[in-house]
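Removed from the display is one protein chain of the complex; every other protein chain stays in position.
Chain IDs A, B and C follow the sequence of writing; residue 1 opens each chain.
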Amino acid sequence: MNRSNFIKNKLIDTRKHTEKICEPLEIEDYVPQPVVDVSPPKWHLAHTTWFFETFVLIPYFKDYHVYNDDFAFLFNSYYNNAGDRVLRPNRGLMTRPPVREVMAYRKYVTEKCLALIETLPSDGILDIIEIGINHEQQHQELLVYDIKFIFGNQPTFPIYGSGFDLQKEEEKGFLSFKAGLKQIGAAGEAFCFDNELGQHQVYIQDFEIAQNLVTNGEYLEFIQSGGYTDFNLWLSEGWDFIQKEDLKAPLYWFEKNGDWYNYTLRGFEKIDHSLPVQHVSFYEAYAFAEWKGVRLPTEFEWEVAADQLNWGQLWEWTYSAYLPYPGFKKAPGALGEYNGKFMSNQNVLRGASVATPEGHSRKTYRNFFHASSRWLFSGIRLAK
Amino acid sequence: MNRSNFIKNKLIDTRKHTEKICEPLEIEDYVPQPVVDVSPPKWHLAHTTWFFETFVLIPYFKDYHVYNDDFAFLFNSYYNNAGDRVLRPNRGLMTRPPVREVMAYRKYVTEKCLALIETLPSDGILDIIEIGINHEQQHQELLVYDIKFIFGNQPTFPIYGSGFDLQKEEEKGFLSFKAGLKQIGAAGEAFCFDNELGQHQVYIQDFEIAQNLVTNGEYLEFIQSGGYTDFNLWLSEGWDFIQKEDLKAPLYWFEKNGDWYNYTLRGFEKIDHSLPVQHVSFYEAYAFAEWKGVRLPTEFEWEVAADQLNWGQLWEWTYSAYLPYPGFKKAPGALGEYNGKFMSNQNVLRGASVATPEGHSRKTYRNFFHASSRWLFSGIRLAK
Amino acid sequence: MNRSNFIKNKLIDTRKHTEKICEPLEIEDYVPQPVVDVSPPKWHLAHTTWFFETFVLIPYFKDYHVYNDDFAFLFNSYYNNAGDRVLRPNRGLMTRPPVREVMAYRKYVTEKCLALIETLPSDGILDIIEIGINHEQQHQELLVYDIKFIFGNQPTFPIYGSGFDLQKEEEKGFLSFKAGLKQIGAAGEAFCFDNELGQHQVYIQDFEIAQNLVTNGEYLEFIQSGGYTDFNLWLSEGWDFIQKEDLKAPLYWFEKNGDWYNYTLRGFEKIDHSLPVQHVSFYEAYAFAEWKGVRLPTEFEWEVAADQLNWGQLWEWTYSAYLPYPGFKKAPGALGEYNGKFMSNQNVLRGASVATPEGHSRKTYRNFFHASSRWLFSGIRLAK
Partner (left out) sequence: MNRSNFIKNKLIDTRKHTEKICEPLEIEDYVPQPVVDVSPPKWHLAHTTWFFETFVLIPYFKDYHVYNDDFAFLFNSYYNNAGDRVLRPNRGLMTRPPVREVMAYRKYVTEKCLALIETLPSDGILDIIEIGINHEQQHQELLVYDIKFIFGNQPTFPIYGSGFDLQKEEEKGFLSFKAGLKQIGAAGEAFCFDNELGQHQVYIQDFEIAQNLVTNGEYLEFIQSGGYTDFNLWLSEGWDFIQKEDLKAPLYWFEKNGDWYNYTLRGFEKIDHSLPVQHVSFYEAYAFAEWKGVRLPTEFEWEVAADQLNWGQLWEWTYSAYLPYPGFKKAPGALGEYNGKFMSNQNVLRGASVATPEGHSRKTYRNFFHASSRWLFSGIRLAK
């Protein structure tokens, strides 16, 4: 299959998959933005479309007729170079256009993109379409997080359904690695983001890394042995965070009459001790490791060990800051805002989760969130 | 027509009218709560229904089957005596139940109430149904305010339609009244709220009151002569308020290339100088009066003059605090929370507005809002 | 004694008394502003001096040499007409000028004022000096409140000393008054503020008013019977206030091993049941009255009853909003900002307190604070 065909099929599949994720939603579910980090599903549907329109169709589709002039303002996320935009905290106020019009916008833009691909465009144009596909895949994952957050904050805890279920984790001990110079980063033959590029050597000390994720059962022990009340286990900002937010367990956990429950996409359920613990912040992952007398891996250790590890259920917090690789260069123009400008005060997560779309994970992938984020599908792997 | 029939017809009309107000809405428009004071239309639909269920059906309908046990928690507003409730700022997060289920809930409760009326219930029960009707009428007016706010905060300014249009006001001079003891308050033969009751004498000094509301044209002069920049015209908290919010004109006013526009339910329009100025806070009304060298009336002056005045386009700010009349007594139980507990730090408005439902206005009516509120249908009448 | 002599002696006494209040302070105590409402003692010393310099010396003292050009900016409080000023929350940052220089500034300005009085100035000038004296007396009272707040927020609770002690209150029952037209307000022969002027008739209903203030003992009963946990007793904003601030007792009260203590200017002491309860907000006064099944008086009832009452220990909250009397006119220029611009969202207190300077109290005096204020010397008198 040639590249055009590959991109075409991937585009079709990706656009469909986004809409499939939304199938269990009521129209009302598409609207709210309960906290600033959680965007309305409608906004994801429109923004991923705006991305193709702005970066592919407007520059490269001959005589392209913009679907609606207002949408550039409404659905730009953070690209300062692409003009003014609705302020992020106001996304939940936009009731118009309604969902059905966003769906029509999606259809229009998808069709134009497919028509453009039929013209056998240059590799440069295909590259941008491929970025658009990967961009939409990232939003697919955020969409699942955000739907779960919207549902999990309903007093009635509605059921979403299956499709993002976790598998059991079992205690399997640690793997050992010897110190030495290791190759880190992507060579760039296959698709990857700019933040992975620049394969380079890193010297790594001897280390051991766990073969499994921490389970709910182990995390419950941490809670029950006073983990959330012993300041010695916590980073200073982590301790302040759990005090201020009055946290006593992972997100979506609830205690009732001495038993622990959690909200999952399948509904309100008793905690299953054998599943990996999910929805922890970096701060909680750090404190858990302290309590165990071990530590979290660095992102480099993780990448070195990746081929020998079983990963992909949950994103794994590392104790590495999200910083540029040596020689990192931003892309020119608006796409240069994709990654580089976020390289401060965030932590790297490695791996993938059950919400990561197929074909969107690789061992060099650098995901990043603030240390206090909990609504993502995050988990804990230990190292020492 | 006997009282039962009267109440029955009024109930039917009122329930229908609420839904009619919502007809121009998309489902998405029912969801958001852009600021804490503005409730989602869906919430109004459900809360007015919950009121009948809680105060009429549950206590008085034999073997009443509650529509949904969760709704008491979801749709209680501020009645502490009626149990726990969703926190006010979180109303916009409730995507479930969807609108269609709220409509089914409305239908169920209306039918049960009508069935109860058919049983020829006691006057006491009819009294509570009548309170429920008046309660829903108050929410009809808020619903119009809130829809306008939701629409007026869309970057695309959608059109709602007609039905709440203002008429011209014309300069007609002041009417004079002589000092003396005047009767204030409602005698209580017809329906009224507890805060109007307790007819009593108030000694009033000589005063004059304008026969017309202040117009957009006059208010524009105030703006253009520097009204928003001269601290001497403002109450201290009013000055702080306009500084902090960076206000330069009434709500929904926008300056573009030296011309002034406003958002109305008919869309984005050029300011019409002959219409009464709308969407001003008490602070702005006060400053305007200072600028004119006059003042706002007290609520007592307004009531004394009411029969000789043309009113009903916009609620009129008075320079009276919302305080209890002599001998004021709260009703027992949850309904006692209706009015009395709000008697601090609010200003009385008198009259009615184009959004006030038919049959819901009278000269003794005491409306009340915080001095900084602007999203209500408020206007200015001068006195001296 | 002629007026010049009277003013001269009063000026000397007033200026001395301010400094006497500060005698027990360490230099360090003059600096902090623990909350925005509480000003540093040094600031009071300088601001009352600035008032004389700005409103008396600069306009009326021939060839007056301003003590320091910076001080107008540093020590203006809220007079917009008198130029820019240090923002209120930043008063506690001003370590310079040091206290000794403020004292020199005081001396300089006092001497110049006395010299001006020696020139036998016009009555108009003496009027302004008299305002300055009364202004300083108001600050003397605030100074006591603020010193108590600064001391009471030290972990070590330092002792200030005696001089502002309360006397016992005893249950004496209610006095009855008949309805009728009553004369309210000051005639203006003796000194009074503009907000008291405009003697006018008010029609008052039959009422009864307590002959004593509520005691600590009674208030403790209110606390112990669950007063702070029964929302039915509270105004809605009062309930929100005590929830948000987590209040369970008056300011400066502390529970330790089941006993109640309070911080007084004499130190940390066990609650004396026979003293009047002090440091309650209007909200708490209101809730206490609700609990007793009675109410607070209006400011008009209070004034009618004043001659038959024993008052002066603590300012007494009334259920009257601070609003202008009929025909109220602000003074022209900066002094017009003294009272009128604060006439929104404040409650009137009547009477006086042990911290009120001699000669500064009268039955027409209208003191005013926000309903949530607690650091003033406030108490509760009941009515029905």
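Keep this in mind: contacts are C-beta pairs under 8 Å (C-beta built on N, C-alpha and C of every residue); 3 or more make two chains touch, one makes a residue touch a chain.
Remember, it's a predicted structure, so these values are computed and weren't measured experimentally.
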{"item": "Interface partners of the hidden chain - shown chains only, full complex considered", "value": "A, C"}
{"item": "Hidden-chain contact residue, picked from the options C:Ser4, C:Gln138 or C:Asn153", "value": "C:Asn153"}
{"item": "Residue of A:Gly132, A:Gly238 or A:Pro357 in touch with the missing chain, whole complex considered", "value": "A:Gly238"}
{"item": "Hidden partner chain, touching residue among C:Val56, C:Leu74, C:Leu247 or C:Ala305", "value": "C:Leu74"}
{"item": "Contact footprint on chain A, counting only the chain that is left out", "value": "78, 80-81, 181, 200-203, 205, 231-232, 234-239, 282-283, 286, 319-321, 323-324, 326-327, 336, 341-345, 371"}
{"item": "Touch residues of chain C, complete complex, unshown partner", "value": "26-32, 34, 42, 70, 73-74, 86, 90, 92-99, 150, 153-156, 158"}
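Here, only the chains that are shown with their structure count from here on.
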{"item": "CA centroid of chain A to CA centroid of chain C, Å", "value": "58"}
{"item": "Geometric centre distance via CA averages, chain B-chain A, whole Å", "value": "45"}
